[in-house]
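Moving on, here comes subunit A:
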Amino acid sequence: MNDAITRRDALLGAAATAGSLLLAGGNARAQARPTELRIGITTFLSGAASVFGVPARQAAELLFEEINKAGGIAGLPVRAYFVDEAPGTDHLVGEYRRLVQNEGVYVVFASISSGSCLACTPLSDEMRKTTLLWDCGTQRIFEEGKHPYAFRTQGYGTPEVLAPLLYLLKHKPDFRTLAVINQDYAWGRDSWELWKAAMDALKPGVRVVAEMFPRFGAPDYSTEVTRLLAARPDVILSTSWGGDLVTLVRQASERRLFERSTFVLPVAEASMQVLGRTMPAGHVIGARGDHWNNHPQPKDPARLAKFVDAYRAKYNEYPIYPCHHMAQAISALQAGLGRAIQAKGGGWPNDLELANAFRGLTFDTPTSSITLREDGQGLEDQIVGLSSFNDRFPFAVPRDMIMFPAAMVSTPVGQKSVDWLKTLKPEMLAQVPAPIAG
Partner candidate 1 sequence: MSASGRPGDEAVDRPRQGTAPLLSARGLRLAFGGVKAADGIDLDVMPGEFLAIIGPNGAGKTTFINMTTGYLRPQAGSISYDGQPILGLSPRAIVARGIGRSFQLPQLFTEHTVLENAALAIAARAGLWSPLAPLLRPAWRTEAMAVLDRFGLAPLAGQRADALNEGARKLADIAMAVALQPRLLLMDEPTSGVAAAEKMGVVETLVRVLREAKVTAVFVEHDMEVVERFADRVAVWSQGRIAALGPPATVLKDPAVLRDVIGIEPPTGPPAGLPARESGHA
Partner candidate 2 sequence: MADWLADNTLLLGLALLDGLAYAALVFMVAVGLNLVFGVLRIVNVAHGSLFAIGAYSAASLGLAFASAGLPPWAGYAALVLAAALVGAVLGPLVERLVLRRIYGQEEVLQLLVTFALFMILEDVQKLIWGVQPVSQDLPMKLLGTVDVPFGDDVIPFTIYQLFVLPGVALATLIGLAWFLRRTLTGRVIVAVTTDKEAAMAMGIDAARVTLLTFTFGAALAALGGALASPTTSLVPGIGAQTIVLSFAVVATAGLGQIEGAALTSLLIGLGRSVAVYFAPEFEVVVPYIIMVAVLLVRPQGLFGVLETRRV
(Lines give C-alpha, C1' and ligand atoms only; values in the text may rest on other atoms or scores of the structure.)
Protein backbone atom coordinates (compact mmCIF):
# COMPACT_ATOMS: atom_id res chain seq x y z
CA MET A 1 0.00 0.00 0.00
CA ASN A 2 2.88 2.29 0.75
CA ASP A 3 4.26 1.40 -2.59
CA ALA A 4 1.02 2.52 -4.07
CA ILE A 5 1.26 5.79 -2.20
CA THR A 6 4.84 6.29 -3.24
CA ARG A 7 4.05 5.55 -6.84
CA ARG A 8 1.03 7.76 -6.81
CA ASP A 9 3.01 10.57 -5.30
CA ALA A 10 5.73 10.07 -7.79
CA LEU A 11 3.33 10.14 -10.67
CA LEU A 12 1.50 13.13 -9.30
CA GLY A 13 4.78 14.90 -8.75
CA ALA A 14 6.08 13.87 -12.11
CA ALA A 15 2.92 14.90 -13.90
CA ALA A 16 2.69 18.20 -12.12
CA THR A 17 6.24 19.07 -12.90
CA ALA A 18 6.93 17.46 -16.21
CA GLY A 19 7.08 20.90 -17.80
CA SER A 20 9.37 22.51 -15.34
CA LEU A 21 11.64 19.48 -15.26
CA LEU A 22 12.46 19.91 -18.89
CA LEU A 23 13.24 23.53 -18.20
CA ALA A 24 15.39 22.77 -15.22
CA GLY A 25 17.40 20.28 -17.19
CA GLY A 26 19.62 22.57 -19.17
CA ASN A 27 20.59 25.73 -17.44
CA ALA A 28 22.86 27.37 -19.92
CA ARG A 29 20.59 26.70 -22.85
CA ALA A 30 17.88 29.06 -23.98
CA GLN A 31 14.94 29.09 -21.63
CA ALA A 32 11.41 29.96 -22.62
CA ARG A 33 9.78 32.92 -20.96
CA PRO A 34 7.66 31.45 -18.17
CA THR A 35 4.10 32.46 -17.44
CA GLU A 36 4.87 33.39 -13.87
CA LEU A 37 7.99 34.26 -11.97
CA ARG A 38 8.55 31.60 -9.35
CA ILE A 39 10.76 32.48 -6.42
CA GLY A 40 11.87 30.02 -3.78
CA ILE A 41 12.44 31.61 -0.36
CA THR A 42 14.09 29.83 2.54
CA THR A 43 13.42 31.40 5.91
CA PHE A 44 12.70 30.38 9.48
CA LEU A 45 9.03 29.67 9.98
CA SER A 46 9.46 27.77 13.23
CA GLY A 47 11.88 27.65 16.13
CA ALA A 48 13.58 30.55 17.87
CA ALA A 49 14.78 32.22 14.67
CA SER A 50 11.26 32.53 13.35
CA VAL A 51 11.21 35.90 15.11
CA PHE A 52 13.17 37.01 12.05
CA GLY A 53 11.81 34.60 9.51
CA VAL A 54 8.13 35.26 9.87
CA PRO A 55 8.30 39.07 9.66
CA ALA A 56 10.49 38.68 6.58
CA ARG A 57 7.95 36.39 5.04
CA GLN A 58 5.24 38.91 5.83
CA ALA A 59 7.27 41.62 4.15
CA ALA A 60 7.72 39.44 1.07
CA GLU A 61 4.02 38.71 0.87
CA LEU A 62 3.19 42.36 1.26
CA LEU A 63 5.62 43.43 -1.45
CA PHE A 64 4.68 40.68 -3.88
CA GLU A 65 1.07 41.64 -3.48
CA GLU A 66 1.90 45.21 -4.37
CA ILE A 67 4.14 44.15 -7.22
CA ASN A 68 1.56 41.81 -8.68
CA LYS A 69 -1.07 44.54 -8.47
CA ALA A 70 1.24 46.76 -10.42
CA GLY A 71 1.80 44.19 -13.16
CA GLY A 72 4.49 41.94 -11.67
CA ILE A 73 8.20 41.78 -12.33
CA ALA A 74 9.15 42.03 -16.00
CA GLY A 75 5.48 41.67 -16.75
CA LEU A 76 5.22 38.32 -14.96
CA PRO A 77 3.14 37.70 -11.86
CA VAL A 78 5.33 36.66 -8.95
CA ARG A 79 4.71 33.46 -7.03
CA ALA A 80 6.69 32.71 -3.90
CA TYR A 81 7.47 29.28 -2.48
CA PHE A 82 8.40 29.52 1.19
CA VAL A 83 10.53 26.87 2.83
CA ASP A 84 11.21 26.47 6.55
CA GLU A 85 14.88 26.40 7.53
CA ALA A 86 14.18 25.11 11.01
CA PRO A 87 14.05 21.34 10.36
CA GLY A 88 17.77 21.26 9.67
CA THR A 89 20.27 21.40 6.87
CA ASP A 90 19.59 17.97 5.41
CA HIS A 91 15.97 18.90 5.04
CA LEU A 92 16.80 22.30 3.62
CA VAL A 93 19.14 21.09 0.91
CA GLY A 94 16.38 18.70 -0.13
CA GLU A 95 13.96 21.57 -0.21
CA TYR A 96 16.38 23.61 -2.29
CA ARG A 97 16.46 20.79 -4.80
CA ARG A 98 12.70 20.56 -4.74
CA LEU A 99 12.38 24.28 -5.40
CA VAL A 100 14.72 24.05 -8.37
CA GLN A 101 13.89 20.67 -9.82
CA ASN A 102 10.25 20.30 -8.94
CA GLU A 103 8.75 23.74 -8.54
CA GLY A 104 10.97 25.15 -11.28
CA VAL A 105 11.78 28.38 -9.46
CA TYR A 106 13.67 30.97 -11.42
CA VAL A 107 15.62 32.30 -8.49
CA VAL A 108 16.13 31.32 -4.86
CA PHE A 109 16.30 33.69 -1.89
CA ALA A 110 18.38 31.78 0.60
CA SER A 111 18.43 31.79 4.27
CA ILE A 112 18.63 33.60 7.53
CA SER A 113 20.99 31.10 9.12
CA SER A 114 24.61 31.16 8.12
CA GLY A 115 24.60 27.38 8.23
CA SER A 116 21.79 27.31 5.71
CA CYS A 117 23.64 29.73 3.45
CA LEU A 118 26.83 27.68 3.64
CA ALA A 119 24.84 24.65 2.56
CA CYS A 120 22.78 26.35 -0.16
CA THR A 121 25.50 28.36 -1.85
CA PRO A 122 27.46 25.34 -3.14
CA LEU A 123 24.16 23.95 -4.35
CA SER A 124 23.66 27.12 -6.36
CA ASP A 125 27.02 26.36 -8.01
CA GLU A 126 26.05 22.77 -8.72
CA MET A 127 22.56 23.46 -9.95
CA ARG A 128 23.51 26.73 -11.63
CA LYS A 129 20.64 28.54 -10.05
CA THR A 130 20.84 32.23 -9.23
CA THR A 131 20.61 32.51 -5.47
CA LEU A 132 20.26 35.73 -3.54
CA LEU A 133 21.55 35.42 0.02
CA TRP A 134 19.02 37.71 1.57
CA ASP A 135 19.88 37.75 5.27
CA CYS A 136 22.69 35.50 6.46
CA GLY A 137 25.80 37.23 7.71
CA THR A 138 28.74 34.84 7.69
CA GLN A 139 31.82 36.26 6.07
CA ARG A 140 32.96 32.77 5.11
CA ILE A 141 30.70 32.52 2.07
CA PHE A 142 32.59 34.68 -0.38
CA GLU A 143 35.93 34.65 1.39
CA GLU A 144 36.40 30.90 1.22
CA GLY A 145 35.32 30.23 -2.32
CA LYS A 146 33.86 31.53 -5.54
CA HIS A 147 30.15 31.20 -6.12
CA PRO A 148 29.22 32.47 -9.57
CA TYR A 149 25.48 32.12 -9.01
CA ALA A 150 25.26 33.53 -5.48
CA PHE A 151 24.90 37.17 -4.46
CA ARG A 152 24.38 38.73 -1.08
CA THR A 153 22.00 41.65 -1.31
CA GLN A 154 22.92 43.14 2.04
CA GLY A 155 25.92 43.65 4.29
CA TYR A 156 27.58 40.93 6.34
CA GLY A 157 29.29 40.19 9.61
CA THR A 158 32.46 42.22 9.16
CA PRO A 159 30.91 45.67 8.57
CA GLU A 160 28.14 44.88 11.01
CA VAL A 161 30.71 44.36 13.77
CA LEU A 162 33.34 46.86 12.70
CA ALA A 163 30.91 49.79 12.47
CA PRO A 164 29.70 49.47 16.08
CA LEU A 165 33.32 49.07 17.22
CA LEU A 166 34.36 52.24 15.44
CA TYR A 167 31.36 53.98 16.93
CA LEU A 168 32.35 52.83 20.40
CA LEU A 169 35.92 54.02 19.90
CA LYS A 170 34.57 57.44 18.97
CA HIS A 171 31.94 57.56 21.67
CA LYS A 172 33.89 56.11 24.56
CA PRO A 173 37.54 56.06 23.55
CA ASP A 174 38.93 55.47 27.03
CA PHE A 175 37.38 52.13 27.92
CA ARG A 176 39.85 49.66 29.39
CA THR A 177 37.93 46.49 30.09
CA LEU A 178 35.39 44.61 28.05
CA ALA A 179 33.21 41.53 28.45
CA VAL A 180 31.42 39.63 25.74
CA ILE A 181 28.23 37.64 26.04
CA ASN A 182 27.22 36.16 22.70
CA GLN A 183 24.96 33.34 21.66
CA ASP A 184 26.80 30.08 21.30
CA TYR A 185 26.63 29.53 17.61
CA ALA A 186 28.45 30.61 14.53
CA TRP A 187 27.34 34.23 14.50
CA GLY A 188 28.10 34.68 18.19
CA ARG A 189 31.54 33.13 17.81
CA ASP A 190 32.43 34.65 14.45
CA SER A 191 31.33 38.13 15.44
CA TRP A 192 33.49 37.95 18.56
CA GLU A 193 36.49 36.80 16.53
CA LEU A 194 35.97 39.71 14.13
CA TRP A 195 35.49 42.20 16.96
CA LYS A 196 38.53 40.97 18.86
CA ALA A 197 40.76 41.14 15.80
CA ALA A 198 39.62 44.67 15.00
CA MET A 199 39.74 45.86 18.61
CA ASP A 200 43.27 44.57 19.15
CA ALA A 201 44.35 46.41 16.01
CA LEU A 202 42.53 49.68 16.66
CA LYS A 203 42.92 49.88 20.44
CA PRO A 204 45.51 47.46 21.74
CA GLY A 205 45.55 46.64 25.44
CA VAL A 206 41.86 46.33 26.22
CA ARG A 207 41.44 43.65 28.86
CA VAL A 208 38.73 41.06 28.22
CA VAL A 209 37.34 40.22 31.65
CA ALA A 210 34.72 37.66 30.62
CA GLU A 211 33.96 35.67 27.49
CA MET A 212 30.59 34.00 27.76
CA PHE A 213 28.73 32.05 25.16
CA PRO A 214 25.48 30.93 26.73
CA ARG A 215 23.60 28.42 24.68
CA PHE A 216 21.37 29.66 21.91
CA GLY A 217 17.85 30.18 23.22
CA ALA A 218 18.86 30.10 26.89
CA PRO A 219 15.87 31.15 28.97
CA ASP A 220 17.80 32.73 31.77
CA TYR A 221 20.90 34.91 32.00
CA SER A 222 20.80 35.80 35.64
CA THR A 223 24.00 33.92 36.39
CA GLU A 224 25.78 35.64 33.53
CA VAL A 225 24.40 38.99 34.66
CA THR A 226 25.67 38.40 38.19
CA ARG A 227 29.07 37.59 36.85
CA LEU A 228 29.10 40.74 34.73
CA LEU A 229 27.93 42.81 37.70
CA ALA A 230 30.81 41.43 39.73
CA ALA A 231 33.37 41.91 36.95
CA ARG A 232 32.32 45.53 36.25
CA PRO A 233 33.64 45.80 32.69
CA ASP A 234 33.57 49.23 31.06
CA VAL A 235 31.95 47.79 27.96
CA ILE A 236 29.77 44.76 27.36
CA LEU A 237 29.47 43.49 23.82
CA SER A 238 26.61 41.29 22.79
CA THR A 239 25.73 40.38 19.24
CA SER A 240 22.77 38.34 20.49
CA TRP A 241 19.37 38.82 18.93
CA GLY A 242 15.74 37.79 19.14
CA GLY A 243 14.33 36.41 22.35
CA ASP A 244 17.82 35.93 23.73
CA LEU A 245 18.65 39.60 23.47
CA VAL A 246 15.26 40.59 24.89
CA THR A 247 15.80 38.35 27.90
CA LEU A 248 19.36 39.56 28.39
CA VAL A 249 18.40 43.24 28.25
CA ARG A 250 15.46 42.75 30.59
CA GLN A 251 17.43 40.88 33.18
CA ALA A 252 20.43 43.16 32.89
CA SER A 253 18.43 46.38 33.08
CA GLU A 254 16.37 45.14 36.02
CA ARG A 255 19.58 44.57 37.90
CA ARG A 256 21.09 47.89 36.84
CA LEU A 257 23.91 46.37 34.80
CA PHE A 258 23.27 49.05 32.19
CA GLU A 259 24.24 51.64 34.81
CA ARG A 260 27.61 50.00 35.38
CA SER A 261 28.68 49.23 31.84
CA THR A 262 28.15 50.54 28.33
CA PHE A 263 26.48 47.97 26.11
CA VAL A 264 27.26 47.51 22.45
CA LEU A 265 24.43 45.68 20.72
CA PRO A 266 25.05 45.42 16.97
CA VAL A 267 21.81 43.51 16.27
CA ALA A 268 19.60 45.50 18.61
CA GLU A 269 17.18 46.97 16.08
CA ALA A 270 14.97 43.91 15.70
CA SER A 271 14.31 43.71 19.44
CA MET A 272 13.60 47.36 20.19
CA GLN A 273 9.84 47.11 19.62
CA VAL A 274 9.50 44.17 21.93
CA LEU A 275 11.61 45.81 24.60
CA GLY A 276 9.84 49.16 24.36
CA ARG A 277 10.77 51.38 27.28
CA THR A 278 12.70 48.57 28.97
CA MET A 279 15.67 49.29 26.71
CA PRO A 280 17.93 51.74 28.58
CA ALA A 281 19.03 54.87 26.76
CA GLY A 282 22.58 55.77 25.86
CA HIS A 283 23.91 52.43 24.64
CA VAL A 284 25.37 51.60 21.25
CA ILE A 285 22.83 49.95 18.95
CA GLY A 286 23.10 48.70 15.39
CA ALA A 287 20.71 47.45 12.74
CA ARG A 288 22.75 45.24 10.41
CA GLY A 289 22.46 48.01 7.85
CA ASP A 290 21.12 51.50 7.60
CA HIS A 291 17.37 50.86 7.65
CA TRP A 292 16.36 52.60 10.88
CA ASN A 293 12.87 53.92 11.14
CA ASN A 294 14.37 57.31 11.95
CA HIS A 295 17.00 57.25 9.19
CA PRO A 296 18.23 60.87 9.15
CA GLN A 297 18.42 61.25 5.39
CA PRO A 298 16.82 58.36 3.51
CA LYS A 299 17.36 58.41 -0.21
CA ASP A 300 13.66 57.96 -0.93
CA PRO A 301 11.71 59.06 2.15
CA ALA A 302 8.35 58.47 0.47
CA ARG A 303 9.25 54.90 -0.38
CA LEU A 304 10.49 54.20 3.15
CA ALA A 305 7.36 55.70 4.67
CA LYS A 306 5.14 53.78 2.28
CA PHE A 307 6.78 50.46 3.10
CA VAL A 308 6.74 51.06 6.84
CA ASP A 309 3.15 52.29 6.83
CA ALA A 310 1.87 49.47 4.65
CA TYR A 311 3.63 46.91 6.82
CA ARG A 312 2.27 48.48 9.99
CA ALA A 313 -1.21 48.68 8.55
CA LYS A 314 -1.19 45.03 7.62
CA TYR A 315 0.65 43.44 10.53
CA ASN A 316 0.22 45.97 13.31
CA GLU A 317 3.93 46.28 14.02
CA TYR A 318 6.93 48.09 12.60
CA PRO A 319 9.03 46.20 10.08
CA ILE A 320 12.34 45.00 11.52
CA TYR A 321 15.61 44.65 9.67
CA PRO A 322 14.92 41.18 8.17
CA CYS A 323 11.89 42.80 6.49
CA HIS A 324 14.18 45.39 4.95
CA HIS A 325 16.64 42.72 3.89
CA MET A 326 13.81 40.86 2.20
CA ALA A 327 12.76 44.05 0.47
CA GLN A 328 16.36 44.57 -0.67
CA ALA A 329 16.48 41.11 -2.21
CA ILE A 330 13.27 41.83 -4.08
CA SER A 331 14.59 45.18 -5.29
CA ALA A 332 17.77 43.47 -6.40
CA LEU A 333 15.79 40.89 -8.32
CA GLN A 334 13.76 43.57 -10.06
CA ALA A 335 16.88 45.47 -11.02
CA GLY A 336 18.90 42.39 -11.97
CA LEU A 337 16.23 40.78 -14.08
CA GLY A 338 15.55 44.08 -15.81
CA ARG A 339 19.23 44.41 -16.57
CA ALA A 340 19.46 40.87 -17.89
CA ILE A 341 16.44 41.32 -20.16
CA GLN A 342 17.86 44.57 -21.42
CA ALA A 343 21.19 42.90 -22.13
CA LYS A 344 19.40 40.27 -24.14
CA GLY A 345 17.44 42.83 -26.06
CA GLY A 346 14.14 41.93 -24.48
CA GLY A 347 14.66 38.16 -24.62
CA TRP A 348 14.21 35.94 -21.58
CA PRO A 349 17.55 35.39 -19.88
CA ASN A 350 18.68 31.91 -19.00
CA ASP A 351 20.20 31.11 -15.61
CA LEU A 352 23.73 32.10 -16.56
CA GLU A 353 22.61 35.33 -18.17
CA LEU A 354 20.53 36.17 -15.13
CA ALA A 355 23.43 35.53 -12.77
CA ASN A 356 25.80 37.63 -14.86
CA ALA A 357 23.40 40.54 -14.68
CA PHE A 358 23.79 40.67 -10.90
CA ARG A 359 27.54 41.10 -10.94
CA GLY A 360 28.29 44.76 -10.35
CA LEU A 361 24.60 45.57 -10.15
CA THR A 362 23.54 48.66 -8.23
CA PHE A 363 20.01 48.83 -6.94
CA ASP A 364 18.13 51.32 -4.82
CA THR A 365 16.75 50.71 -1.38
CA PRO A 366 14.42 53.17 0.35
CA THR A 367 17.33 54.46 2.39
CA SER A 368 20.30 54.18 0.05
CA SER A 369 21.66 52.11 -2.78
CA ILE A 370 23.55 48.85 -2.72
CA THR A 371 26.18 47.62 -5.13
CA LEU A 372 26.99 43.95 -5.59
CA ARG A 373 30.76 43.55 -5.86
CA GLU A 374 32.48 41.22 -8.30
CA ASP A 375 32.69 38.51 -5.60
CA GLY A 376 28.94 38.69 -5.10
CA GLN A 377 29.01 40.60 -1.83
CA GLY A 378 26.67 43.56 -1.45
CA LEU A 379 27.88 46.84 -0.06
CA GLU A 380 25.36 48.17 2.40
CA ASP A 381 25.93 51.24 4.55
CA GLN A 382 25.83 50.84 8.30
CA ILE A 383 24.24 53.25 10.73
CA VAL A 384 25.07 52.99 14.40
CA GLY A 385 23.86 55.25 17.19
CA LEU A 386 23.01 55.54 20.86
CA SER A 387 19.68 54.27 22.08
CA SER A 388 17.24 57.05 22.81
CA PHE A 389 13.56 57.80 22.97
CA ASN A 390 11.49 60.39 21.20
CA ASP A 391 7.81 61.09 20.68
CA ARG A 392 7.56 59.40 17.31
CA PHE A 393 8.24 55.84 18.39
CA PRO A 394 7.19 53.84 21.44
CA PHE A 395 10.59 52.14 21.43
CA ALA A 396 14.26 53.03 21.33
CA VAL A 397 15.79 54.47 18.17
CA PRO A 398 19.35 55.72 17.67
CA ARG A 399 20.55 59.26 18.20
CA ASP A 400 23.93 60.75 17.32
CA MET A 401 23.97 58.40 14.38
CA ILE A 402 27.11 57.77 12.37
CA MET A 403 26.67 56.51 8.86
CA PHE A 404 29.54 54.25 7.87
CA PRO A 405 29.98 53.96 4.10
CA ALA A 406 29.97 50.27 3.19
CA ALA A 407 33.31 50.37 1.42
CA MET A 408 35.02 51.73 4.51
CA VAL A 409 33.98 48.90 6.82
CA SER A 410 33.92 45.97 4.38
CA THR A 411 36.81 43.62 3.76
CA PRO A 412 38.31 44.26 0.30
CA VAL A 413 37.62 41.62 -2.34
CA GLY A 414 39.96 38.66 -2.12
CA GLN A 415 40.98 39.15 1.52
CA LYS A 416 39.85 37.30 4.58
CA SER A 417 38.07 39.41 7.16
CA VAL A 418 40.10 38.45 10.22
CA ASP A 419 43.37 39.02 8.37
CA TRP A 420 42.20 42.35 7.05
CA LEU A 421 40.89 43.52 10.42
CA LYS A 422 44.29 42.81 11.95
CA THR A 423 45.86 45.26 9.51
CA LEU A 424 43.64 48.16 10.58
CA LYS A 425 45.38 51.19 12.07
CA PRO A 426 44.06 53.48 14.78
CA GLU A 427 44.36 56.28 12.25
CA MET A 428 41.27 54.83 10.64
CA LEU A 429 39.24 56.56 13.32
CA ALA A 430 40.03 59.90 11.75
CA GLN A 431 38.05 58.92 8.68
CA VAL A 432 34.93 58.11 10.62
CA PRO A 433 32.20 60.58 9.66
CA ALA A 434 30.79 62.90 12.28
CA PRO A 435 27.63 61.90 14.12
CA ILE A 436 24.39 63.25 12.76
CA ALA A 437 22.41 64.96 15.44
CA GLY A 438 18.83 63.83 15.63
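Selection rule, in plain terms: all candidates are chains of the complex that A comes from, given by their letters.
In this section, contacts are C-beta pairs under 8 Å (C-beta built on N, C-alpha and C of every residue); 3 or more make two chains touch, one makes a residue touch a chain; residues count from 1.
The model shown is predicted, which means the values in this text are computed figures rather than measured ones.
> Out of the numbered options 1 or 2, which touches subunit A in the complex?
The candidate that touches subunit A in this complex is 2.
> For the complex, which residues does subunit A have touching candidate 2?
Against candidate 2, the touching part of subunit A is residues 46-48, 50-51, 53-55, 184, 211-215, 217, 219-220, 222-224, 226-227, 229-230, 232, 242-244, 246-247, 250-251, 254-256, 271, 274, 278, 317.
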